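Here the complex is missing one protein chain, while the rest keep their positions.
And then subunit A:
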Amino acid sequence: MWAIKRYPLLWLLPALLPVAAFIVYPVAYAFWTSLHQVMLLFPGEPFVGFDNYARVLTSSYFRTAFLNSVVFMLLAAPLVVILGVSAALFLQRRFAGSMLVRSVVLLPWVLPGAISAVLWIWVFHPSFGIINGVLLGVGAVDTPIQWLNTPRLAFACVLVAHVWTQIPFAVVLTMAALSAINSETLEAATIDCRNGWKRFWYVVFPEVKAMIVVLLIYNALIAFTTYDLVYAMTGGGPGTATTLLAFQIWRESFAMYDFGAGSALAFVMVAVAALLIVLITRALPSDLFGERP
């Protein structure tokens, strides 16, 4: 009676249930919370309709945080993809030490965001960081640059660190897509077309296009929702220069104990994310989940 063939869904349940419990249920719950006044300091959870949304969307920080997140996303996603794809193309080459480079490229992937943050704080440190050390050493600047204490520079620094953490995944997926290209096609292209750039554009790129689109949207999603790295590096500052939307959810909920507003903000993010997910599924080739021939 437990036969897999008869009851396949029964065998899926152990995997489906936790996912449902910790993703579907919370999303539903977040929606409920966003419609109620849920504050830890005040008992009772009265229904307030869309008040939380109105309050969050009209607040002064929302504009700043939303704009920061959008700019962050528009810069981070293309950067990750361009650098990741370039690195993946390069790593196709075999040379002495290529395995070392291939392994080291993965390193940022497995580091907790907080550790990556500390590593980059260290790199950008005004007095003791290596970048200022080199710049001062060669005489390019006279006084140390306040990387993380100048609004625009801090934003750029956080961006660099974020791109650093996301490159490995892009490299791995692109290499997987590249390795799927028929080697005869490539050889023929090498003979026909000496220009490396043209070869990439007309032969390689069409083959990995789907993967690049997926990567781009995936990275847009990650960049739009990231928060731990930026929080650990700058705490959202200086001022509000690096305050991202996801960070604001955290602040509303756990610093101000206003779970209703936090959830409303979270739901705005889910809406944006859902839009991105729709884009992702549209971009996926339709035969990706098909039956094996």
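List of remarks:
Following the convention adopted for this analysis, a residue touches a chain if its C-beta (ideal position, glycine included) is under 8 Å from a C-beta of that chain, and two chains touch if they have at least 3 such contacts; residues count from 1.
Quick note on the criterion: contacts and distances are computed from a predicted model.
Going by its UniProt record, the hidden chain of the complex is named "Carbohydrate ABC transporter permease" among "Carbohydrate ABC transporter permease", "Proton-translocating NADH-quinone oxidoreductase, chain L", "Formate dehydrogenase-N subunit beta" or "Peptide/nickel transport system ATP-binding protein". Here one chain is not drawn; of A:Phe47, A:Phe128 or A:Trp197, the residue touching it is A:Phe128. Of the listed residues A:Leu57, A:Val70, A:Val118 or A:Leu153, the one in contact with the hidden chain in the full complex is A:Val118. Panel shows subunit A; residues 2-5, 8-9, 11-12, 14-16, 18-19, 21-27, 29-30, 33, 87, 90, 93, 95, 97-98, 100-123, 127-128, 130, 164, 167-168, 172, 175-177, 179-180, 190, 218, 221, 224-225, 227-228, 231-233, 235, 246, 249-250, 253-254, 259, 262-263, 266-267, 269-270, 273, 276-277, 280-281, 289, 291-292 of it touch the chain omitted from the view.
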